[in-house]
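Structure record follows, encoded as structure tokens.
The complex is shown incomplete by one protein chain, all other protein chains being positioned as in the whole.
Should a chain be cited, it is by its letter among A and B, assigned in written order, with residues numbered from 1 in that chain.
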Amino acid sequence: MTPSHDVVLVGGGGAGLRAAIAIAETNPRLNVAVVSKVYPMRSHTVSAEGGAAGAIAADDSLDEHAYDTISGGDWLCDQDAVEAFVKEAPQELLRLEHWGCPWSRQPDGHIAVRPFGGMKKMRTWFAADKTGFHMLHTLFQTSLKYTSVVRYDEWFVTRLLVDDGRVQGVVALELMSGRIEAITARAVILCTGGCGRVFPFTTNASIKTGDGMALAYRAGAPLKDMEFVQYHPTGLPFTGILITEAARAEGGYLLNKDGYRYLQDYQLGTPQPKPVLRSMELGPRDRLSQAFMKELEKGRTIETPYGPVVNLDLRHLGHKVIDAKIPFVRELCQKYQNLDPVKDLIPVRPVVHYMMGGVHTDINGATPLAGLYAAGEVACVSINGANRLGSNSLPELLVFGARAGQAAAEHASHEAPISAHVSAQVQDERQRLERDVLGKTGGRERLADIRDQMQKALEESAGIYRDGAKLSWAVERLRELQERVTDVSIEDHSRTFNTERVAAIELACMLDVAEAIVQSALRREESRGAHQRTDFPARDDRRFLAHSLISRTSDQSVHVEYLPVRITRWPPGERVYGEVVPHVETDKAAGRQIPTGARV
Amino acid sequence: MSKRIKLQVARYRPEQESESVFEEYEVPCPSDWVVLDGLNHVKDQLDGTLSYRWSCRMGICGSCGMTVNGEPKLTCATFLDDYAPGPVRVEPLRNFPVIRDLVVDLGDFMQKLVRVKPWIVRSVEKPLAAGEYLQTPEEMDEYKQFSMCINCMLCYAACPIYGLDPKFIGPAAIALAQRYNLDSRDEGAAERLEILSEHEGIWGCTFVGECTKVCPKNVNPAGAIQRYKLNAALESVKSFFLPRGA
Partner (left out) sequence: MAHIAEHYTEYHPRWLRPHISTYWWLRKRSYFAFILREISSLFVAWSVVYVLLIVYAVGRGPTVYQELLEWSRQPWVIVVNVISLLLVGFHAVTWFNLAPQALVVRLGHTHVPGAVISASNYAAWVVVSAIVAWIIVGG
């Protein structure tokens, strides 16, 4: 009695739910399963705050949104994907409005947009400062309409079933009872989000452990651009809780210990009283985080018991604006820092926030492994390149969730039935989870210790600034931790809601993902976007205008190759921020050669 | 000598016991630790067998609801220091079946949520090409508060009616129904009325008001329910005098 569906979605966040709805609407005869390790409304989409970009203003254009995204990504974005993305984003956001999403409005009832980092025009739709929350709840509640969508709430997918060169379903553990079942399907879409918990200090929830990335990696699907980890410039010092970019979009300043708006020293423009798009505090996230590190080096940050911080100044906005536009920010500061942004400075520092890299997919969410698709933060299409602009990831969930859903549905309708051999794999997995994890006795390592040490290794080697020596050290360190984790002690031998077993499985996923991050970072010998090498400080388009693709080889080591970036209309140029207006013309080559397929 | 505090945590391991038992743990108590930090310390350093749910740790996902010193709270938003010198009693949310330790079953709410049709109901959908449904900020204010529900279930844990009669549809479900009823884009109020005016719908509520008191997001479900009662009553009167539905 193996449960079987046409399409299985792993993960029930924004991308997963959008994909489920897409399949239910376009192919209602197909049977869709959403398998999520948490109830869908707990998915991390819920904590996104700032907004979702879609070019709708009269003075805006798709080309400008595309240019901002591509230059923001330091030209590592696949431009055909970006063009499709910017075109479909406004439609998806509008569709969500029709489904009830409470987008903030102008007084006349039309959708309002606000400025956001790295964008030259105002195009970020928002629902106060709880955009992700409203989007997720709208998607979840709308998905309840469709009877063809079956949910497996609190089932943890531990393995992909692969046979005959194609994915044929998953093996999942029901948290409540501990039983392990195969859920077969003719297509599987990974929508499991990113892996911020691989680092010690992150905006991400505890559930962001890179499960889907590890599943794909182990099944033979390559991971792309894993070295690009985004640090959000403004997180609270102890908890890492996100203070949305919208606070800066509404006019917040970043001040060092002398009360100086230090971003002006880093080619991000000159300070103006009101926010200027693509300038100063509205620059791209990688540049702002890097500026913080430079200020730290110069000794101009403020020391706190939780490390160095700078101050976010919102006092000049006044309580009316704060309560209307960023009320959640006020709530969070009061609750977790005991400070009121209306009258106090808020201490902030860069925190790991988003993973530009992920499972390699094409423009329709298909991975090279037949039957396997991915969408959302877990995937890398790539539209974000080397650095993601704020408010691009929420529409990414919708655009690529829908695309992957439709592509997977198409595939499933024509695919052959499940082969009988997969049942042997299920037995294997059952044994592994029962014997090697649940039944494990006598281990000497504490799970939390290994996790802490992995996180420290990543922070030291794969932080905002990296170098070859540290990265090589990290490779060894992770190898050591991979060995030590086999000796981890499991105290909880119950089958009923065993969260220690889950933590062990998640730690194994994180170690795999961590390996991919540091190995990819070690091999990219240039600085681009969020990947900054002190030993290779310049951007190198000749060798590295390409995506890194990392796969695991059969002898447990890695293989890295490079896939050229797809350039359509915007040849690589300089990233320019501040008051200087970059040209959007497509024939401006800025003195650089257009690379024709760099292979290393 | 840094501050410490004792946590008395309810444990329930169905394979071992048939009742819940309390176990005591001593954890650090810095001023910015929340109860969840204490539980994480227990799990990471003292007793790996403790099971509980958590995720965002910023009060938006709704996972970490538990009973702290008798009151339903989000453990990620409840500071340990406020209970010093302790001990702090941590139990699972009341009125729900306990699966294990601090984990309760939410299946009942999940099926009730579907019953109230929490989606935009329209006889004719506007095509995308026609743009957005216009909705002024005042129109949004009508339902905005009710849209803030994070489904944390603290209201169900506080509601004595739900405790006595689990068939009662409950505060959050009704508040979410109201969120759609009052949304100017929705036309499904009549459909929802049928479901909500059943005996275990809104009329099960006797306005104890505890739900609104414990709600961490100021949704005011009690207000939603009483307003809805007024609506429902008026609808009955209208349909009595104008049976064809004016």
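Criterion: contacts are C-beta pairs under 8 Å (C-beta built on N, C-alpha and C of every residue); 3 or more make two chains touch, one makes a residue touch a chain.
Keep in mind that what you see is a predicted model, and the values were worked out from it rather than measured.
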* **Sole contact to the chain not displayed, among A:Lys121, A:Arg151 or A:Lys440** => A:Arg151
* Asked: Of B:Ala84, B:Ala130, B:Leu164 or B:Val237, which residue touches the hidden chain?
  -> B:Leu164
* To do: Kindly state which of the options A:Pro3, A:Gly220, A:Gly307 or A:Pro368 is in contact with the chain not pictured.
  => A:Pro3
* Which of B:Val34, B:Cys76 or B:Val98 touches the chain that is not shown? -> B:Val98
* **Those residues of chain B which, in the complete complex, touch the missing chain** => 12, 14-15, 18-20, 70, 94-95, 97-100, 105, 107, 114, 138, 160, 163-164, 206-210, 212-213, 220, 222-223, 226-227, 229-230
* What residue numbers in chain A mark contact with the hidden partner chain? -> 3, 147, 149-153, 174, 176-179, 181, 495-496
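By our rule, only the chains that are shown with their structure count from here on.
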* Structure fact -> Per the touch rule above, chain A residues touching chain B in the complex are 38-39, 41-44, 46-47, 91, 94-95, 97-100, 102-105, 107-111, 130, 133-134, 137, 141-142, 144-145, 153, 176, 205-207, 238-239, 241-242, 332, 335-336, 446-448, 489-492, 494-500
* Which residues of chain B touch chain A in their complex? -> 13-16, 32, 43-45, 47-63, 77, 99-101, 103, 105-106, 110, 113-114, 118-120, 125-126, 128, 131-137, 139-140, 143-144, 147-148, 150-151, 176, 180, 183, 185-186
